[in-house]
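One protein chain omitted, others in place.
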Amino acid sequence: MQNLKLREKIEEMSGVSVLKCMRCGKCSATCPNYDEMEFHPHQFVYFVEKGEIDKLANSKSIYTCLSCMACVERCPRQVEPAKIIEAVKLLQIRKQGNNHLKPEQVSVSLDPELPAQALTSAFRKYSK
Amino acid sequence: MQEIMKQAKLKAEELLTKGVVNRVIGWTEGDFSYDCSPATFTLDNLDKFVYTEFCGANLSKYLIEESKKEGKILVFLKPCDTYSFNQLIQEHRIKRENIYVVGIECRGKVDIDKLRAFGIDGVLGCKTEGDKLICDTIYGEKTVDKVDVMLEKCLSCKGKKHVVYDELIGEEVVEEPKDRFGMVAQLEAMTEDERYKFWQNELSKCIRCNACRNVCPACSCVHCVFDNPDSNIASKANTDRFEEKLYHIIRAWHVAGRCTDCGECSRVCPQGIPLHLINRKFIKDMNEFYGEYQAGEDTETKAPLNSYTFGDREPHEFDTKEGK
Amino acid sequence: MMKISLKNLPELYSFIAKKNDLYLPIFKAGQVDFAKWDKDAIVDLNKLKTTKSAKDVFFPQSQDLVRFEVDGKKISIDEPIMPTNKQVIFGVKACDNRSFELLDMAFVEDYPDTFYEMRRANTTIVTLACAKPDEACFCKAYGIDAADPKGDVSTWIVDGYLHWMPNTDKGIELTTEVKDFFELDMDNSAVENQQSEIRAIIDRLPYSNIDLSKFTPDKLLELFNSPKWKALSEACLGCGTCTFVCPTCQCYDVKDFKTKTGVQRFKCWDSCMFADFTKCAHGNTRPSQMQRYRQRFMHKLVYFPSNHDGVYSCVGCGRCVQKCPQMLNIVKVIKTLGEDK
Amino acid sequence: MKKIGVFVCWCGSNIAATVDVKAVVEACKKEPNVVFAEDYQYICSEIGQNKMADAIRDYKLDGVVICSCSPRMHEATFRKTAEKAGLNPYMIEVANIREQCSWIHKDIEEGTEKAIVLARTAIAKVLLNAPLQAGESKVTKRALVIGGGIAGIQSALDIADAGFEVDIVEKKPSIGGKMSQLDKTFPTLDCSACILTPKMVDVSAHEKINIFAYSEVEAVSGFVGNFTAKIRQKARYVDTAKCTGCRACMEKCPSKKSLNEFNAGLDTRPAIYIPFAQAVPNKATIDPNACIKLKTGKCGICSKVCTAGAIDYEQKDQIIEREYGAIVVATGYNIINLDKFNELGYSDCKDVITSLEFERLTNAAGPTKGHLICPSDGREPKKIVFVQCVGSRGLRPCDKQYCSKICCMYTAKHAMLLREKHPETEVYVFYIDVRTPGKNYDEFYRRAVEQYGVHYIKGQVGKVIEKDGHLEVQASDLLADEQLHIDADLVVLAAAIEADDTARKIGTMLTASMDTNDFFTEAHAKLKPVESPTAGIFLSGMCQGPKDIPDTVAQAGAAAVKVIGLLSKDTLKCNACVASPNENMCNGCSLCATVCPYGAITYVDKEFRIPGGVQVRRVSQVNEAICQGCGACTVACMSGAMDLKGFTNKEIMAEVESICK
Partner (left out) sequence: MQVENKTFKPTIVAFCCNWCSYAGADLAGSARLSYPAEVKIIRIPCSCRLNPMFILKAFQRGADGVILCGCHPGDCHYTTGNYYARRRMTTLFSMLNYLGIEKERTRVEWVSAAEGAKFSAVMNDFVATITALGENKKLEDLRCKK
């Protein structure tokens, strides 16, 4: 299911290069919402690299990412997984024309230490 | 001006009498106010010493030869001349210990060619009164605003501060430094072809008299490349229009980073070529590319072309306002 | 005498330029110099002194001589292109007009310079009287009358008209060709009035009566050895401004330029003020600037007159007085050396 | 008239296929000054060379142009032949008609036309060439080694054993470097001290080696074979000639609060100290920042207890000037500062330590006498997490882009030793890749996994936080695709290594080039790995890039051999293509000297005869032994007085003219 065109698109949207990844897993090690995600940040990077983007796009993981940017902050290689997740999500949203997730569907088992700002920004993306 | 001249003369007399110096370099009177020449003085001819609005000549270059001679010499330097002096010190061209520098006040000098271009012909003598210049001519008395007939170098004065002196005469008038790069920026804003035409028109007037080179304090080579048949670029005339450009590019290149913008080249050009616009382009570029640098401000700082940083801009990153 | 309204002059120029190379004082980037006229040229007849003198027309700053072509190990010589065009030079002042006679002494007498000679023969000189002499003029000292310039044709500009009077055969020939542009001018009074005005001004000029009596061939050594040269020359930059604006300076150098396929030999103006003037294998004949400075003025005031029946190689145009970067000039030399001391 | 010979090489079909060599020969024959032109299949062959030598002799040639492959290939060959045939080797010019003509053009006509232009250009140049003679300079038979770690020690010993004098300059009070702080060494697990200290003793006992400990190089001038170094011997406030190393002063010193650098700051030491038991020289040093006497003027206890009377509070820094023929740079490394890695808790949690600290904690001579405890409360750790690649291989500003190379192996070593000594501890190693190229290295790592049961987990640690006296480690296990939360007692970070902070200063002093990471650049990455591009400067150990002890020792030995090779010569042949000023035109303005990267230009006042007397002028002089011939000065020179032999202004302009014909 390679789709290199899509990979290029994702790279263009996110402005990052997945080939920079050295597969250290620090993103997933940092991720506060790891358990809620079917695909984890490092897998986003890896599957985009392989061009298997549909798999990601159809997963709820794109909505469970909190966009807290912890992985962006920690990534030693400037791959910035959250931007890739965001790009996959945008790709999906654009395809669907609207959101399919309602605010109430958003996971409630969030990390209590999560900054409110991250939550608000997450809601802004999901609703409307 | 009269007062400053009197003080200068007294200072020269004092130092000569005391034996601090054995001669003085200054300006000597001519037949008309405007034709004063650089000259050396001893007590014998000091009565001919003048310092007027026509003493535009920069005396520092004469010190290359003068400072090699026996004994100390007193030199009068205007603020802009002191930069040239420092640059010559930095390049080991003059012996500081043989020179006594008296910084002399300057309020801008007058360009006789501008006066003539103003329609004032047959000038027999001039005097300043306030901002006005009153000219006695064979066709009667004429008055102009001094600012209208000042030398280009004075209209774009770097400031009235002396960067080196042993003693000062007069005041160091504080004034806003003037914009020196306006005309350069105007040229930059033109298209390549317009610029080419502009320079073609100007440089084709060049008669290769070498006045710009010979007056330039930075052009102090023992043997100039243009006089050296071995350099492969020597020539005596602008036999082809290429030569005009070659001469002026190389001349400016050789003083790039060393030119203090003293303005002598433009002052002396018999064809009125705005040579300062070439030198100032280099100055402007180097300021913009490598940080502000004023040659001759001190005697240590390395000129931009003789230093570097790792992250310098690449050769084609210079800004051309014009698109192709 | 004939006259033409100044506003009709462009038509006259245009007509003359059809058969001749027409040289006029032309304004370009702030300066007025003699240059070849074309319809876009800005003519300035009011300019008293062109920056350079008019000598370019006969003795250009550089003149191609022969050209050698080298092909492998073979060398061939291309003949030079001779200046066969007919020329008219218009607006020459009395001083410059006299300078041509002085140049003739160097370039036509004894060893003729074919380029110069040919140009001289092919050229008709239209002179113009100086309406407004300035402080640096001293032509009178050499017996030149700025009010009556005496070229092939003499002209005067008075009250919107150019008054025209041929003096020589060449002048008459040109006059015949262009006579349709002119109206007859029976009243000479306008021109005569101007002439007396000019002469009156010239009499008042500070340099008109400078004393040249000291400069005679018998004083050669005395003048040469004068201690005053040192102070006179100390500010001299050794540039060629005075030489290159001077109407009578005639020195040139012969140089080779390596072209792509051979060598172009040309001659170009040289200046005795230059440090490399007459430099030969052993070095310079005049190694110091004082010596070079002395040479220039000794030549004009002593050597040249010695060789040419007392004629000075100076016409008093005053260009050097006004153009020297450091305000040194022949008048200062004449005055200083001419003093009795 | 100069007589020029031209040879056009076929290079088999390499040239002849796209260049009509006969046509090139014919065209060259037509050129002025060419008296001989010939083509041949292989000019670089022995027959070809003989033909060339014959032509030089037979036609009495003044210059030869060879149209062949790149001059980088055979210029040296042709020059040698010319020299043998009695022609100055610099009267040879090579026209590159293979790499820059026949190989890139397909059309014969085009190729031939260009080959003729190139040949003509070479002829134009050779006509202006002047015979050049390379100068000679003498060699000072002493070497300077900067840095007294294992790299410097090894280089010094090897050089000294060959019979040359060596000075070691070490900035710390004792030589030994980082290796002296290590506990065991991989892959054999010998005790580091046991193998290092005998070498340190050898150094101190060697009659050819002079140790300047507690000293720094201040300035270096000169050039290959003739360096002069200024060495600052810092004041120890102890007369080393008198100090016996008895350590009585250390016991009595009342100021004992200084962090002990040797134990990576894990404990403290007195103000007067000998850094470790086997220190060389075994002499005390007073830390002026901690000494009460030096700070306040009161105290002086050490002076009272010193029976040798070695204490000298008035001691001053000394500057020593020495001459050297060669310099070995062995400035070593440091581990990076981990302040920027707060997610790993190094600054906040006492139990997060670096590997170097771990070395000291497990070393029998360390602060805990080799008893591994948690620094926070002294308990024995039960669960230990090792994190690799901390600060290595990253692109953020706090990261180093390179692999630090030694961490995989020492982490395996640490994990293995732990499991051996404390089988009850659980040991986790988080890795990105395990890189173990090297003899017996992978086997070593496998033993850690297979024999000692170390848990190697592919993944990184995301954060470490202290909770209830324990460390909560959150990490990813990429292969299991799960996030781990480990409750650890001790976290050991394999911090990236970086060049020592003094390296840049020394590099500038030596005009030796460095990369952006402040590692010294080798003259050629493959073929000259231990030489700096600056002649006479050699590189040993970590200063050139991350490497382990065996590699360091190997490189140290290699550098020593290069030094020995250099010092065994009495004189050196210099570069013949050097800058040369025409003093008749020189202004003495110093512009050339400001751009010279080698400091090859100096000035003298010289008398010149001028009309009517003598004039003294300041003129430049080029030291031909230092000048490398870059030509920077020639462009800085306004008057054109400075020219470059072999690449003169006239020669290059002749080439330009010929190309544009």
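As written, the chain order gives the labels A, B, C and D, with residue 1 at the start of each chain.
FYI, a residue touches a chain if its C-beta (ideal position, glycine included) is under 8 Å from a C-beta of that chain, and two chains touch if they have at least 3 such contacts.
Quantities reported herein were computed from a predicted structural model and do not represent experimental measurements.
Put simply, the hidden chain is in touch with B, C, D once you look at the whole complex. Within the full complex, the residue among B:100, B:118 or B:253 touching the omitted chain is B:253.
Within the complete assembly, D:106 is the residue of D:22, D:57, D:84 or D:106 that touches the hidden chain.
Mapped onto chain C, contacts with the missing chain fall at residues 257, 259-261, 264. The set of chain B residues touching the chain not shown comprises 184, 187-188, 192-200, 225, 231-233, 239-243, 245-246, 249-250, 252-253, 256, 278, 281-282, 285-286, 289-290, 304-306, 308-310, 312-318, 320, 324. The missing chain lies against chain D, touching residues 70-72, 96, 98-101, 103-106, 110-111, 113-114, 117-118, 121, 511, 513, 515-516, 533-534, 577, 595, 597, 628-632, 634-636, 644, 647, 649, 652-653, 655-657, 659-661.
The rule we apply is simple: only the chains that are shown with their structure count from here on.
When the C-beta pairs in contact are tallied for C-D and for A-D, the bigger tally goes to A-D. Innermost chain of the displayed assembly, by C-alpha centre distance to the whole-protein C-alpha centre, is B.
If each chain is reduced to the centroid of its CA atoms, chain A and chain D end up 45 Å from each other.
Spacing of chain B relative to chain D, judged by their CA centroids, is 49 angstrom. Separating the centre of chain A from that of chain B, both taken as means of CA atoms, is a distance of 66 Å.
Multi-chain contact residues of chain B (touching two or more other chains): none found. Interchain contacts (touch definition given at top) occur between A-D, B-C, B-D, C-D. In the complex of the two chains, the chain D residues touching chain B come out as 584-591, 594-595, 603, 615-618, 636, 638-641, 649-650, 653.
The touching residues of chain A, counted against chain D in their complex, run 20, 22-31, 34-35, 40, 42-43, 70, 74, 76-78. The touching residues of chain D, counted against chain A in their complex, run 343, 389, 393-396, 399, 432-433, 458-463, 474-478, 481, 483.
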